[in-house]
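I am attaching a structure below and will ask some questions about it afterwards.
The other protein chains are all here in position, but one chain of the complex has been omitted.
Showing chain A:
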Amino acid sequence: MSDKVLLDYGSGGRASQRLISELFLKYLGNDELNRLNDAAELSLSGRLAMSTDSFTVDPIFFPGGNIGSLAVHGTVNDVAMMGAVPRYLTCGYIIEEGLPMDDLETIVASMGEAAEHAGVQIVTGDTKVVPKGAVDKIFINTTGIGEIIVDPSPGGDRARPGDAVLVSGTIGDHGLTILGTREGLDFEAKVESDSASLNHLLVRLVRELPDVHVLRDPTRGGLATTLNEITASSGVCCELVENDLPVRPEVRGGCSILGLDPLYLANEGKFLCIVPQEDADKALEIMRADPLGRDACRIGTMTDANPGKVVLVTQLGGKRLLNMLEGEQLPRIC
């Protein structure tokens, strides 16, 4: 193959076949995908969870991962948040002509590794190559499907007054890493994306505590936006305690320089978990037993004080509204 992706590789002819067999099947191959039929034949039963997401992250390589592993983690996590065991993924690649073949190989290889680690199979896919400038380097879409193992499934509308609000670890790491790498900002302390598949931890959690009320992936818009979505759909108030929010000092420092709020930065390897008060300690114990949840902690309580709103109890004991993010966060003048 050439050292760069050419339009030929998307032609559907021999060049496409070579790309599929020498690259995609090499790293993503499994019995189903290797059959190269027009559609995959799956074995699933019961209530299913399905989710799709498109990944257009810039830069495509960042400390802690790349667009390939991220495309697996993002969709696997979305499916798992429904109390489901993710089983199969699809992937669609839209590649800009001229992308170095080595970059593509790195991305596909890390997608394969991520899928293997998550225990999911990529069973069907698609590759398009578009002229230079039509997309920015590479876009990936993944769709995931899994079997729901709890009834009812966790959902934002199930939060109740008195529930405990837990988070599986530090927040803002991914968002600050992406922004810092994109802008070439050299932070004094190292920041790294938390991108990871959370499904094994989540499956253990819902198996041991089937009455988890809410599981959510605080990706774009961050923790604050996700909690606002939950309070809007449940009509309950979320009271967060500022002192209990886990933010790495290096993330806090980076945010302070740029005028950003870590509560609104994206996460890719953390989840929010809202459980009945009496299950809080057990949930924390399960989360902390897993490396991906070792920094899990309680950050607040659902109440009936300000229905539909997220309230932050500050370090000083004052209270203020924690609103939904309006557009994207932008760095300030002074």
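Miscellaneous remarks
We adopt the following convention: a residue touches a chain if its C-beta (ideal position, glycine included) is under 8 Å from a C-beta of that chain, and two chains touch if they have at least 3 such contacts; residues count from 1.
The definition used in the following text is that contacts and distances are computed from a predicted model.
One chain of this complex is left out of the view, and of "ABC transporter permease subunit", "PepSY domain-containing protein", "Porin" or "Hydrogenase formation protein HypD", the protein name its UniProt record gives is "Hydrogenase formation protein HypD".
When the full complex is taken into account, the listed residue touching the unshown chain is A:Asn306, out of A:Ser16, A:Ser54, A:Ser233 or A:Asn306. Counting the whole complex, the residues of chain A in touch with the unshown chain are 183, 185, 249, 252-253, 258, 306, 309, 311-321, 323, 326-327, 330-334.
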